[in-house]
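Of the protein chains in this complex, all but one are displayed in their positions.
After this line comes subunit A, so read on.
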Amino acid sequence: MEPILKIRNLSISFKQYEKGTKQRKIQTIRNLSLEILPGQVAAVVGESGSGKSLLAHGILGILPYNSQMKGEILYDGRTLDKKRAEELRGREIALIPQGVSWLDPLMKVGPQLFKGKKDAQTKTRYREALARYGLGPETEELYPFELSGGMARRVLIASAVAEKPRLVIADEPTPGLDERTAVRILGHFRELADEGAAVLLITHDLRLALTIADQVTVFYNGETIEKASPEDFQDIRRLKAPFTKALWTAMPEHDFKAAEIEGPGDVGGDA
């Protein structure tokens, strides 16, 4: 099967002015390579504030004007440049953002989802998508501030699903949610992948990502430091980078096990 999204040596940087005229170039992503097949969930895991979102914006062609992107992005076998991204975004490629602040605070959910279209077909499509996530037509009459955290995520997911996208980019979809809701939201992504879409999950939460991902890319300081399958995370010895190991040990259920694994290793070295 051909990958739906293929990223080769992608680097994103942006310029920032500091102290008047001195310009500083901030490199947020360096040489990132990634492939996602239809039906797959690919997780990109990095620490908070590392510019992971720029990856999503880079693919969608909505990077801020002061940023620069190098490398190659292929969508469906062809180069995804700004113009093509503009045609595809919101249709074949859908973004699911972090939370309610990504909705216009002064516009009701319904008109906002419909993107200004008033035809019955569009409305039905979105109503079906909302219904799929347990949101009735009354949701359309609500303003974003009237949605709970979980409801807002479901509205955002529905906004993507209604367009039947082939590639879904979910940017930090879980912060601020309780464990149960977060797991359920991630379950929705798994479901989308199982229906044939490719899902790019950008998150800081390795443990949650592992519950649904088919492949995990860990990046730290802009560099890709680990590419692994969820199985590799069953055993710390199969992980290469110290940061990934640290992430792994930080997961509550591994705390004890991690110490055990390191113990015998040290003993073995002495002998």
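By our rule, a residue touches a chain if its C-beta (ideal position, glycine included) is under 8 Å from a C-beta of that chain, and two chains touch if they have at least 3 such contacts; residues count from 1.
FYI, contacts and distances are computed from a predicted model.
Asks: Quick one: find the hidden chain's UniProt protein name among "DMSO reductase anchor subunit (DmsC)", "histidine kinase", "ABC transporter permease" or "Response regulator".
Replies: When "DMSO reductase anchor subunit (DmsC)", "histidine kinase", "ABC transporter permease" or "Response regulator" are compared with UniProt, the left-out chain turns out to be "ABC transporter permease".
Asks: Out of A:6, A:52, A:89 or A:188, which touches the unshown chain?
Replies: A:89
Asks: Please identify, in ascending order, the residues of subunit A that touch the omitted chain?
Replies: Counting only subunit A, the missing chain is touched by 57, 60, 62, 65, 86, 89-91, 94-95, 97, 101-108, 115-116, 143, 145-146, 159.
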